[in-house]
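Can you read through this structure? Questions will come right after.
All protein chains but one are shown in place.
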Amino acid sequence: MPLVSALAASHAPNILLEPGREWEDFMDLHYSMAPQGSARRPTLDQQKKLRQDAESAFAALRADLEQAKPDVLIVVANDQFVNFFWNNIPTFFVTIADRVQGQFTKHKFDYRNHKELGKAIIRAGMEKGIDFSFGEHIELQHTQNVPLHFLLPQATIPILPIYVNTWVDPAPSPRRCYQVGELIREVANRATERVAILATGGLSHFPGSPRIGEIDESFDHQLLDVMRQGKGRSLVDYSVEDLLKAGDTEFLNWMVVIGAVGDAKASFTAYMPDFVATGWGFVSWKLV
Amino acid sequence: MSCYDLSRLLFDLKMNEAVYQRASADFENVMTGYDLSSEEKDALRAGDPRKLRQLGVHGMLCLYIKRLNPQFRDNIYWAQK
Partner (left out) sequence: MAIVFACAASHAPGMTAWTEAAPKEQAETFLGSYRKLGERLAASKPDAIVALTVEHWANFFLNGMPTFCIGRAEYYDGPIEEWLRIPKARVPGDTKLSAELIDACLDSGFDPLFSDELLFDHATFLPLHFLNPNMALPVVPVIINALTPPMPSAKRCFAFGEFIGQVLERSEKRIALIATGGLSHWPGEAQHGRINLPFDKKFLDNLITGDHHQLTAYSHDEINTEAGSGGHEIRTWIALAGAVQKWKAELVAYEPVVPWATGCGLVEFSH
């Protein structure tokens, strides 16, 4: 089957944190790196509004996902020092576990992992010359859990976590991530299952940096515009440094999905800067 | 990377509950288990993520030192990964 649905969504923890104390905690911690970053600190009402807007965007994505009736959802995300430390930094990693689990505050996550599809992707990579690392156990973290909470709240289908190193220098190039996406599309084409894919992360944000609180909105809008035009291929010429400058290295996860959709135009986009740290972006490509 | 052990300690503070518990009780003792320069130890004692960042630690790991700060001990951040 060809890919039936492609999605991309931010995974900022505050999307799933409760407005009020949980948001305040989150901001207190992040602004300890750069107190000046808190200049635009959102009020409780603004927090609630952002949550509502994110829920609306996720509802649109979820409707597209459900309409596509997928048998499996590939989740392309980055690790943030949960599964991988400097003794073991995979560039691209495919999960071949039986189950994958994780927790985010009071929310628990527990999915079957589609390891057969994972192995098919690894094997296809070996044929084509993409060198995936792999493993039989991972712990889900906010980079997967935040979007999954809204998009796949019931574990009705298995998922397949794939990791891209967006987090530790040196990261793979946007071009290479695009090629990984092309490979996934080829594997999906040959698979009997209906495959959906989700990229998480971004958009512009500077976590753990003195630039926390800055959001490069114009860069983000430019990216979304390119996706609406179906010209994602043109983004392969960005360098990791370009993305780093805009606080968008997690866009490398998105580049995998952009490679998977090729020249398809995004059918839905939404964007909201959260005034805390991150430009929240949401995209759907209807493929069937 | 040049600050491997420093980064490792910060990583363990969030990801390894036993290390966190021991560090809460006796941080000096926990520090002896890592190969740290006196400058790195001072930055850890200061508990200031900005100082750790100046030593080359990844920004997100720098924030983990706050877990030992009484004001941040119950922060929701530690309830998610």
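Residue numbering begins at 1 within each chain, and the chains themselves are lettered A and B in the order written.
Just so we're on the same page, a residue touches a chain if its C-beta (ideal position, glycine included) is under 8 Å from a C-beta of that chain, and two chains touch if they have at least 3 such contacts.
In this text, all values refer to a predicted model and were calculated from it rather than measured experimentally.
Across the entire complex, the residue among A:A34, A:I130, A:L243 or A:V276 in touch with the chain not shown is A:I130.
Residue A:I138 is the one among A:L3, A:L50, A:I138 or A:I212 that touches the chain not shown. Within the complete assembly, A:N87 is the residue of A:N87, A:Q154 or A:T192 that touches the hidden chain. Listed here are the chain A residues that touch the chain not shown: 83-84, 86-93, 119, 122-123, 126-127, 129-138, 170-173, 176, 179.
Please note the rule applied: only the chains that are shown with their structure count from here on.
Note on chain placement: the centre of chain A and the centre of chain B lie 27 Å apart, centres being C-alpha means.
Across the interface of their complex, chain A is touched by residues 1, 4, 7-8, 11, 14-15, 49-50, 53, 58-63, 66, 72, 75-77, 79-81 of chain B. Of all the residues in chain A, the ones that touch chain B in their complex are 13, 17, 21-22, 25-26, 28-30, 32-34, 80-82, 85-86, 102-106, 139, 141-142, 145, 168, 207-210.
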